[in-house]
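Sharing a structure here in structure tokens format.
With one protein chain withheld, the remaining protein chains of the complex are depicted in position.
Moving on to chain A:
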Amino acid sequence: MSLSENLFYFLSFLAIFSALMVVFAKNPIHSVLYLILVFFALTGHYILLNAQFLAIVNIIVYAGAIMVLFLFVIMFLNLKKEGDISAKSVFVKVAGVVSGGLLLLVMIASLKSLEPYQLKADIKTDIGLVENLGKVLYNDFLLPFELASILFLAAMVGAVMLGKRESGERNF
């Protein structure tokens, strides 16, 4: 087995193990740290697939910005005691795992009806570089790119409005 194959299996194992730990960790802070590990493993996958721009964006946006926001909120809310959260009954947990497993079964089973994908000989491998992705983004996807700025404006206004304290509100 070559290095890249070994890396693929290692990163896949790391991603799945960390994802399981996100779900089953008792402490929310541990969940966040394992989620960061998932994001780093996926970033490794992106580099293996030669999507270098998205690998960097994944580190900066997800592991950098979003997870810091999560950590900040968890520490801000001071959720150390697990007793605050009422535990779901074992029946509900088993039902959740079974239904998730059935969903996985359906998705994997649908693969059987597919023919194996034949790779084209003259495939372009440098599409993930900043230069090529930028050309596509600013030529073909210019309107969605501008609309994303309106979405950000709306999200910004919404977050400020939600975070504001109002006079009639119950505050602790």
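The rule we apply is simple: contacts are C-beta pairs under 8 Å (C-beta built on N, C-alpha and C of every residue); 3 or more make two chains touch, one makes a residue touch a chain; residues count from 1.
In this text, contacts and distances are computed from a predicted model.
S.K.: For the chain that's not shown, choose its UniProt protein name out of "Xylose transport system permease protein XylH", "Spore gernimation protein", "Protein GlxC" or "NADH-quinone oxidoreductase subunit K".
M.R.: From the listed options "Xylose transport system permease protein XylH", "Spore gernimation protein", "Protein GlxC" or "NADH-quinone oxidoreductase subunit K", the omitted chain resolves to "NADH-quinone oxidoreductase subunit K".
S.K.: What residue numbers in chain A mark contact with the hidden partner chain?
M.R.: On the chain A side, contact with the omitted chain comes from 2, 4-5, 8, 12, 15-16, 19-20, 22-23, 28, 31-32, 35, 38-39, 42, 45-51, 53-54, 57-58, 61-62, 65-66, 69-70, 73-74, 76-77, 79, 84-88, 92-93, 95-97, 99-101, 103-104, 107-108, 111, 114, 116-117, 119-120, 123-125, 127-128, 132-133, 136-137, 140-141, 144-145, 148, 151-152, 154-156, 158-159, 162-163, 169-172.
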